[in-house]
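Worksheet for the structure shown next.
Excluded from the complex is one protein chain; the other protein chains are retained at their positions.
We just call them A and B in the order they show up, numbering each chain from 1.
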Amino acid sequence: MAELAKTRHQLGGFPLTRWAVYPALLFTLVFFVAPLAAMLVVSFWQRIEGHLQATWTLANYDKFFTRSYLLDTLFNSIEVTVLTTVVSIVIAYPLAYILAYRVPLRWQKVLLILAVLPFWTAYVVRSYSWLLVLSDNGVLNNVLIGAGLIDAPLKLAYTRAATVLGFVHFFVMLLTLTIYANLVQINPSYRSAAADLGASAMQIFLRVTLPLSIPGVVVGAFLTFVITIGDYITPQILGGSTEILVPQAIMLQVSRAANFPMASVMSMTLMVVVVAVYLLSSRYLKMDRL
Amino acid sequence: MTEPLVELRAVRKVYGEVIAVDNVSLSIERGKFLVLLGPSGSGKTTLLSILGGFTAPTSGQVHIAGEDVTFVPPARRPTVTVFQDYALFPHMTVHDNVAFGLVMRRVARAERRRRVEQALGVVGLEGFGKRRVHQLSGGQRQRVALARAIVVEPDVLLLDEPLGALDLKIRQQMQEELVHLQRELGTTFVHVTHDQDEALNVGDAIAVMNQGRIEDYGPPERVYLRPASLFAATFMGDSNILSGTATADEGTNVRVDTPLGPVVVARRSEGDAQANGAKVHVSIRPEHIRIGPAQGDGVLSLGEATLTEVVFQGAHRRCHARSHGGQVELILRLPPEQVVAVGDTVPIRARAADLVLLND
Partner (left out) sequence: MTGSRLRHAPAAAYLVAVLVFIYLPVVILVLFSFQDGILPVPPFQGPSLQWYAKMFSNSRLLDALGNSIAVAVLSSLAATVLGFLAAYGLARHRMRLGGAARFFLMAPIMVSYLIIGMGLLITFNLAGIGKSLVAVGLGHTIINLPLCFAILFSQFGEHHRRIDSAAHDLGASDLQTMIRVTAPMMRPTLFAAFCLSATLSWDEFIIAFLLSRFDVTLPVIIFEMLRAGLTPEVNAAGTMVFAISMSTVLIAASVMLFRRGGK
């Protein structure tokens, strides 16, 4: 040990970089873990007469799970999220496949970038722009009426369908990227070998390509799920007032009533759902893959 | 003579400006172990790919078992390829990997299982069925790839530098096993490699390729001892090349004036008569040059030479020498018991029968 210390001294001192990881860990502790802990704690408190009081009760949880209008938001959120995830994968997978295997190599990166560019419109802006397309006097209705296909405008905006559409629009781009990245790193020899042994194009896809691409799909699906279920903007702008999702309920509690405890309860519930989904798909998810 | 199993007729493959395969014609008999030997860029892998159906030739034809398969895709050809990186399906067990071709051929499950077990037995991997690919060593993966190929009983088995990724000892072991396997199965093997020792170890016939052309084709012994071209002589092992001028053509022999003096070389049976004054090359293998005065019939003196380098290589001494006539640099392989040192001046000789007249 003394020898080693001597060498270190000759090299110029104790490796300070041993501590290099701690600033980030500390930051995460203070600004991520502590807030989550605070939220957990507050969920057991109550807001009484305009002040937060440490009452340590399960009253809020009770309220959430017994009041149907609150519980409904959870079910609505899960439904919308699952729908979004499924539809996005169904649309994105063929696109990623076509880009990876049907498009000449020269054009692949270009088309991929092209397909993903609108990803970088600000979230608010993107949801808003769908309103321009879907509203009663929006582009879609204008075109349909102008073409004489319908008489009165279709009610497309401010519906669950509009919310899902807004989400799907975003996630098709994200999933195309992740699924494509996964497909292109599958060794092409596998497909050649399968063909050599007599497999048709469909068999190659079903037995080789698809199974090997599942991990990439699961990672993408997980990201989709997490982001969708916690999103406030898209349902707020596109969803209308007939249906409310959990994030909107949370914001109502915060902005109108400053009811942090209730908001915390709902946030905690959301987190539990996400953790459950993570555990279910953990076989395919390693943190380094993300 | 039986009809050859595989026939390549005037096969050419061009990529833009690059000629990968230049007018290759080749016949392979059933049950033979053919080696395509050459450096990278010689076209051997492209040729294999054309045989396997992964690449279509620019012109020419490929016939297997009497049928024109030039444009038939790999799935429907009676060939199977063992890839350089084995290409074992990572998400399947060893059993499922080997069974894949049988599943494609709709073989019933019981029959499939029997044949997979048999194939695994043949390659020495009994009981490995349940293992996953990532649990296997390099040599084991190699055998699974082989098992997967032989289980469907192809007419021709194509191997693309299959032993390249293995350690030396394992590689040598696998070379022997490949030879045994091929003899046991009787399947025609076409094996691509750049390693001439490997070629000598496994092949029944060797095709030496260079720049898209086959420079020499024949049994290993013949290709080594009597190479056809300059490239073949220098690629397969070391060769001393003497440039000379033909002075007389005596039917079976040709007299050539070389920097080491006049020599008599046997004419190639397929060669043209050498005109007087024609420029020719004569090749002598290092192990065929001996130290000592020329004695007896058929032994030629090559003058004197001074040793410039002597390295002990175990089974022989590798020497560099400069000959006194013509200042030619020579490579010699002397038996280990012959003790020599740098600076020694010695007479050298060789048997006329060991000299080879090259085509170019």
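The rule we apply is simple: contacts are C-beta pairs under 8 Å (C-beta built on N, C-alpha and C of every residue); 3 or more make two chains touch, one makes a residue touch a chain.
Model, not experiment: these values are computed from the prediction.
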Any idea which chains on screen the missing one touches?
A
Which residue among A:Ile89, A:Ala115 or A:Ile244 touches the omitted chain?
A:Ala115
Among A:Leu25, A:Leu71 or A:Leu280, which residue is in touch with the absent chain?
A:Leu25
For the chain not shown, which residue from A:Val164, A:Ile229 or A:Ile244 touches it across the whole complex?
A:Ile229
Subunit A residues that touch the omitted chain in the full complex:
11-25, 27-28, 31-32, 34-36, 38-39, 42, 52, 91, 94-95, 98-99, 102-103, 109, 111, 113-115, 117-118, 120-126, 128-133, 135, 137-139, 142-143, 169, 172-173, 226-227, 229-233, 237, 247, 250, 254, 260, 263-264, 267, 270-271, 274-275, 278, 287-288, 290
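To be clear about the criterion, only the chains that are shown with their structure count from here on.
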Could you please state the distance in Å, as a whole number, between where the Cα atoms of subunit A are centred and where those of subunit B are centred?
57
Which residues, counting only subunit A, touch subunit B once they are in their complex?
187, 189-190, 192-200, 203, 207-208, 211-212
Residue numbers on subunit B that touch subunit A, as the complex places them
52-54, 73-76, 79-81, 83, 85, 87, 89-91, 100-101, 104-105, 148, 152
